[in-house]
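Below is one structure. I have some questions about it.
With one protein chain removed, the remaining protein chains of the complex are shown where they sit.
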Amino acid sequence: MTITAKYHVNFFDTDTMGVTHHSNYIRWFEIGRVEFLRAIGIDLNAMMADGILFPITKIEAQYHSPSYFDDILAIDTTAVALTKAKMEFEYKIHRVDEEKILVTGFSQNVFTNKETGKITRLPEKYYSLMGNG
Amino acid sequence: MTITAKYHVNFFDTDTMGVTHHSNYIRWFEIGRVEFLRAIGIDLNAMMADGILFPITKIEAQYHSPSYFDDILAIDTTAVALTKAKMEFEYKIHRVDEEKILVTGFSQNVFTNKETGKITRLPEKYYSLMGNG
Amino acid sequence: MTITAKYHVNFFDTDTMGVTHHSNYIRWFEIGRVEFLRAIGIDLNAMMADGILFPITKIEAQYHSPSYFDDILAIDTTAVALTKAKMEFEYKIHRVDEEKILVTGFSQNVFTNKETGKITRLPEKYYSLMGNG
Partner (left out) sequence: MTITAKYHVNFFDTDTMGVTHHSNYIRWFEIGRVEFLRAIGIDLNAMMADGILFPITKIEAQYHSPSYFDDILAIDTTAVALTKAKMEFEYKIHRVDEEKILVTGFSQNVFTNKETGKITRLPEKYYSLMGNG
């Protein structure tokens, strides 16, 4: 399953070279990831209230072509792994009306216990939803 | 008393118009404010651990002249009011080696109870330090 | 005329106090402003290509109540002044499904010549569109 989120590029996302600053795509991967999880029924506020955090442990991004102020981007997010130990996603970012891929990426989250900060296993009530992804 | 913090402007602080994005100066006011409070002996982590938060209630900024990538800025912070109810600061931002003021600003924080979210009075142990400012 | 833009609050918009960082609303005023100008037919890329920039000269914000991760916000933008010399807007931010105002604000832009950096008058072709706002 691939979930597509949209993002309209703002002035504050660009830099003095006239293009979107590369760090912002990492933030937009997060928009894609949260949207994906929402689509399969996972509410991250509920998960946090249950004492489970999901820190990022790895990020990779490849930048193929720039985007600009006022571009409307599509963030295509696909799950690579959704286990009780980790979530891994792949991302493809392109303009909504173009197939050409601008940025590709990968992220890995693990699950931790909010109190102890230690690695934890995802409870069944959330894990069962992962099957939707 | 005026406390001066320094900030080196990064690519990610600029925008496609070639200058620092105006929203970033609001963040740099915070750098100035935190540095000011540190200088008078106030540790914001300790204050948060004591259950006191200090949300911003007002911001004002006047932009006179732009800054650019690689500029080294001075953020001059002065206290206007430091009471048990609020903190108010004024800011002047200029290049470290120039008197010309680029941005001026004002901020107001109030104190709130972390648990209730309600307005609270600053405890004496912090208030007594405010006299240093 | 009031134009409403929407924004879904992300993790990266919040801070360690658990709420949206105050500097981000200043960025969301920009989202509102750009959306307003688009609604009356003004394309900022075209304006920049015509050698006209529109730097911010004043910002004011009053923070009444916090927003949180995953809130969906409405940014209501109204023009206060749209002349050949400046644009002034007022903003009201609230959750899309609530009337309670979280943040109010004001901004002023002036028009400058991209080459000289000096204040300029907005050309008629853009000014005539301002009447729509």
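Per-chain residue numbering starts at 1, and chain names A, B and C are given in the order in which the chains are listed.
In this text, contacts are C-beta pairs under 8 Å (C-beta built on N, C-alpha and C of every residue); 3 or more make two chains touch, one makes a residue touch a chain.
Computed from a predicted structure; not experimentally measured.
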{"item": "Touch criterion as defined above, residue of C:His21, C:Arg38 or C:Lys58 at the omitted chain", "value": "C:His21"}
{"item": "Hidden partner interface residues of subunit A, rising order", "value": "16-17, 19, 22-24, 26-27, 30, 48, 53, 55-64, 66"}
{"item": "Interface residues of subunit C (partner: the chain not displayed)", "value": "11-12, 14-19, 21, 23, 68-69"}
{"item": "Contact set of subunit B toward the excluded chain (per top definition)", "value": "8, 10-12, 27, 30-31, 34, 44-45, 68-70"}
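Throughout what follows, only the chains that are shown with their structure count from here on.
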{"item": "Chain pair, most C-beta pairs within the contact cut-off", "value": "B-C"}
{"item": "Chain ID, smallest distance between chain and overall C-alpha centroids", "value": "C"}
{"item": "Separation of mean Cα positions, subunit B and subunit A [Å, integer]", "value": "32"}
{"item": "Subunit B and subunit C, separation of their C-alpha mean positions in angstrom", "value": "23"}
{"item": "For subunit A, residues that touch 2 or more chains besides their own", "value": "11-12, 68-69"}
